[in-house]
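Reviewing the structure listed below.
What you see is the complex with one protein chain gone and the rest in place.
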Amino acid sequence: MASVAIEDIRKNYGPTSVLRGVSLLIADGEFLTLLGPSGCGKSTLLRILAGLEVQDAGSVLIDRRAVDGLRPKQRDVAMVFQSYALYPHMTVASNMALPLRMRGLSAFQRLPLVGRLLPGTARISAAIDVEVMRTATSLGIGHLLARKPGQLSGGQRQRVAVGRAMVRHPAVFLMDEPLSNLDAELRVQMRAEIKDLHRRLGGTFVYVTHDQAEAMTLSDRVALMVDGELLQVAAPQDIYADPDDRRVAEFIGSPRINMLDGMVRERGVIDVAGSTLAMELDVIAGAHLTVGIRSEAFHFVDHGGPDVLTGSVRMIEHMGSDLLVHLDLAGVDHPVIARLLAERAPYIAIGETLHVGVRPDRVLVFSRDGRRLRRDAGHGRASIAPIREIAR
Amino acid sequence: MGGARTDRAPVTSPARARAVAQTLAAWGLAGPAVFFLLVLFLLPVAGVFVIAFSDWQFGARSFSFVGFANFREVFLDPAFRASLLNSVVYVLIVVPGAGILGLVIAVLIESGKSCRAFYRAVHFLPFMATLAAMAIAWEALLHPAIGFVNQALAVTGLPTANWLRDENTALPVLAAIGIWQNLGYAMVLFLAGLKSIPQDLYDAADVDGADFWFDRLRTVTLPMLGPVSMFVVIVVAVRAFEPFDIVKVLTQGGPGHASEMLLYTLYRESFEYLRTGYGAALAVVFLGIVVTLTLVQARIMGKRVHYQ
Partner (left out) sequence: MSAMTFPNRQSLLSSILRHAVLICTGALILAPFMWMLSLSIKPPCEIFGVSFSFWPHQFYGIENYSRALTEAPLLRYMGNGVLVCAIILALQILVCAPCAYVLAKLRFAGRKLLFGIVLIGLMLPHQVLSLPLFILSYQLGLLDTYAALIFPYVVSPFGIFLFRQFFMTIPDDVVHAARLDGLSELAIVWKIMLPMALPALIAFSIFSVIGHWNDLFWPLIVVRDQSLMPPPLGIMVFRNEEAGNDYGPLMAASTLVVMPLVIAFLAAQKWFVEGMTGGAVK
């Protein structure tokens, strides 16, 4: 068990910069997820943590010890790969025993045939077998030890890969999209098992995924990465409800958050799509902004007015309990999606004019360069100056 | 298909008519290939068996079957026995030689990034160069007086030899040429095998602590090359049973029968001495060896080759 500190890690592949100065502190025993679209650098960061790749600049500390020059085996980390990377020619038992054998036995003791005759080999091997058996049993794969990976199902292979990581009690578990090769049902089941595993082992987990549902359900904190930058690190509920950056808001949540152009008419009033929203912001009049409204922040109202958007219905998606209503608003080139209660369904027709109310406290406002503007003056003040520049 | 056409009241169902038409079209398209496969492959191979089991000779109008007489003659002939033995010795030198060297060179090439294409090209060159012409180059290289090999040996004070005219060295020298020619083939097959090993396995080995080159080789590389290795052994063995050009150009099987090998004996008996029965029997023996190896290969590769 250990904390992990990542300090200003940079990595370039030729001219493309994959990581542009990432810093992150992971507490001992924390489950942290690196979330982001593919190609954002999250896997590279994980591989740098593991020591499989070397950063161009910056430092990694595990348990307050700099590990930059150390090879993977010297870092006391274990990794579960997306492809599981089980050795196909070895049995499950041998796969799981390998990390212990590489550490516990000397090069001579590991030699075939001869190695067994050397003093100590038998004793250490027996201890390894016991440990492997114990781990396998705890994962429910004790009966599979004699099989080879080719004879296992996807879920079983996944457990073996986890077992191989667990068996030597590493300080940090690294997981690189471990569930992405499983079918949807199994993925949900394994998600629960990994969560449970973290609770049982209490180790530090760093988990990479592009699946926000995985990130939200598993993590203590989510670190959201885009284009080699860490945009926000926060608890799952905060990263959803209180994003720091427009890109965070857009990445998290489905359907995607609605983004509308707005302008501050006067203090406390923003013009949006032919209507107005009441928002206390520390921004001067005339400033242009982007207003983010999640689909569930809308509710059905009978007529227009302040804090109400009006548009014509373009499409309706029936989701069971809810409806996703696509609205064309005047002067907005893309439809706005509102999640409304299904009870209203019979009354809505395509082409009909619909009024939807907005809860002002659920509206997220961003500056034109993508930073969040909070109504809370303490936060808002920090962004006054640039906004003034934009507003001119 | 065709359920809506009942109004035509066909004699056969449309589906059946369609199947018949498809079959006719297929055999029509394959016709030339089928004809030539029969005339150039199946009939000749049947012919070899007929000649091998009969007393037919060139120009004879009739023949009668004589059972295994030709085979008895072949196996009692010291020249054939020498030839068979030499072929086996040659295979036993060339297969491990070319296989191990090919593996080592492939692993070395793949272990770095620089000059890969260059090294691959250099080592593969003998496999596609015209062997009859290269045999002449080898002859010059091995020439007792003006050859580079003897000149170099003389300079370093080592014993020289008349490599191709000495019955102790003729076969090993041919085998060395066989290794020279085939190691590039083995190398290329191993390179393909190495490329198909997932990088994740090496990463996993790194994390698991197997990061010394020897451990990586033992934990990942060699076990993952297992199937390819079996394959290389067989295809190189099949090739190693078929040397002809170097024997014909360099030694004519001599001195004595010291470097005589199966295909050369087959050629000489069939086309120089015109002993057709003997030649055909030898061809059957040769066919037996090659087909056995090929079937073993198909068996081993069975899971990977999907024939249907």
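We call the chains A and B, going by the order they appear; numbering starts again at 1 in every chain.
Criterion: a contact is a pair of C-beta atoms (placed from the backbone, for glycine too) under 8 Å apart; a residue touches a chain by one contact, two chains touch by 3 or more.
Treat the numbers as computed from the prediction; the structure is a model and nothing was measured.
Asks: For the chain that's not shown, point to the residue among B:F36, B:F68 or B:Y273 touching it.
Replies: Considering the complete complex, B:F36 is the one touching the chain left out.
Asks: I'm checking contacts with the chain that's been left out. Which of B:L174, B:A237, B:A258 or B:A280 qualifies?
Replies: Candidates B:L174, B:A237, B:A258 or B:A280; residue touching the omitted chain: B:A280.
Asks: With the missing chain put back, which residues of chain B would touch it? List them for me.
Replies: Touch set of chain B with respect to the missing chain: 19, 22-23, 25-27, 29-30, 32-34, 36-45, 47-48, 51, 58, 101, 104-105, 107-115, 117, 119-134, 136-141, 145-146, 148, 151, 180, 183-185, 188-189, 192, 194, 199, 202-203, 206, 213, 216-217, 221, 231, 235, 238, 242, 244-245, 248-249, 263, 266-267, 270-271, 276, 279-280, 283-284, 286-287, 290-291, 294-295, 305, 307-308.
The criterion applied here is as follows: only the chains that are shown with their structure count from here on.
Asks: What's the distance between the Cα centroids of chain A and chain B, rounded to whole Å?
Replies: 55
Asks: Residues of chain A touching chain B in their complex?
Replies: Residue list for chain A touching chain B: 47, 50-52, 71-73, 77-79, 81-83, 85-90, 98-99, 102-103, 107, 164.
Asks: Spell out the part of chain B that touches chain A in their complex, as residue ranges.
Replies: So the residues of chain B in touch with chain A come to 198, 200-201, 203-204, 206-212, 214-215, 219-220, 223-224, 226.
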